[in-house]
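A single protein chain has been removed from this complex, and every other one stays in its place.
Let's turn to chain A:
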Amino acid sequence: MKKLIANREIDVNEEGYLLDFNQWDKEIGTYIANECNVSMTDKHWEVIDYLQDKHHKEEALSIRGIKKSGVINIKEFYNLFPGGPLKISTKIAGIPKPKSCI
């Protein structure tokens, strides 16, 4: 489906995750962050960069990965993206959230 994000028509799935990373830029990320009640700081963007990099290398995203990333520790990660850090940060990053098989 299409969604108007930062005045652009963006392809998203039913949960609002971007379907095509090529449509992503920082403006789109900031708009989604606002929807999730997150105001972005340099630290937030550092985490987003890390997640996008992992995604492009086709490496799985996990809390363990965050722990070993050297970018941030897990408590900080929860503080930056309260509620569900991986599901919120991936949405802002324009990449799929971690999933199970169903």
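One rule holds for everything that comes next: a contact is a pair of C-beta atoms (placed from the backbone, for glycine too) under 8 Å apart; a residue touches a chain by one contact, two chains touch by 3 or more; residues count from 1.
Convention: contacts and distances are computed from a predicted model.
Colleague: Which listed name, "NAD(P)/FAD-dependent oxidoreductase", "Formate dehydrogenase subunit gamma", "Phosphoenolpyruvate carboxylase" or "Carbohydrate ABC transporter permease", is the one UniProt assigns to the chain that has been left out?
Modeller: "NAD(P)/FAD-dependent oxidoreductase"
Colleague: For the chain left off this view, which of A:2, A:26 or A:64 is in contact with it?
Modeller: The single option touching the absent chain is A:64.
Colleague: Among A:7, A:22 or A:100, exactly one should touch the missing chain; which is it?
Modeller: Answering carefully, the residue with contact to the hidden chain is A:100.
Colleague: Touching the hidden chain in the full complex, which residues of chain A are there? Just list them.
Modeller: The list for chain A reads 13-15, 58-60, 62-65, 68, 74-75, 77-78, 83-87, 97-102.
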